[in-house]
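Every protein chain but one is kept in place in this view of the complex.
And now, subunit A:
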């Protein structure tokens, strides 16, 4: 009905125009772009999924280049200044593995070992799996000399997502401070703890899922 469409003199080369006019060419072009589009998005999706699970799963092949020297925290050595766990609400753990109340902390950062409340290598509240309900006890327990093997084994198998953290750790004390903190291993559904009662773990496995 309408006016016939005026035929424009083509400025596109004839061959190209002919080619583009062909239905199968268009179909091929479209098909290729669709395939490219789908594969790239699917690949990305897949990668996302894989990366998410990587945070949980451990890659047996990968070893993080840790450089922890365990002998530094040796309790036989005399030290005048102590590092400690800083953050505690009432308790604090020094680098010799003593747990004391904050009020019994000496000016050099060490626990006053002469007060009865100070104890070394305390595993109170810690479960068999290596998870504790009190951070300070977790650190203290982790500083036990016999935990060295366990920690080395963990470091050799640690997930890639912890690479940043555990390659920066330098000695047994720093390792225990870092290892006992809650991390991506401690949560399920992102916003809830796997086990709110025992969430600080020096051991290899994440906290056991607490029943809802």
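In the analysis below, a residue touches a chain if its C-beta (ideal position, glycine included) is under 8 Å from a C-beta of that chain, and two chains touch if they have at least 3 such contacts; residues count from 1.
Just so we're on the same page, contacts and distances are computed from a predicted model.
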Q: Would you kindly match the missing chain to its UniProt protein name, picking from "U3 small nucleolar RNA-associated protein 14 homolog A-like", "Integrator complex subunit 9", "Ribosome biogenesis protein BOP1" or "Membrane-bound transcription factor site-1 protease"?
A: "Membrane-bound transcription factor site-1 protease"
Q. If you put the missing chain back, which residues of subunit A would it touch?
A. 1, 3-8, 10, 12, 17, 20-21, 23, 26-27, 30, 33-34, 37, 41, 47-48, 51-52, 54-55, 86-90, 102-107, 112, 115, 161-162, 164-165, 168-169, 174, 177-178, 181-184, 186-187, 189-193, 196
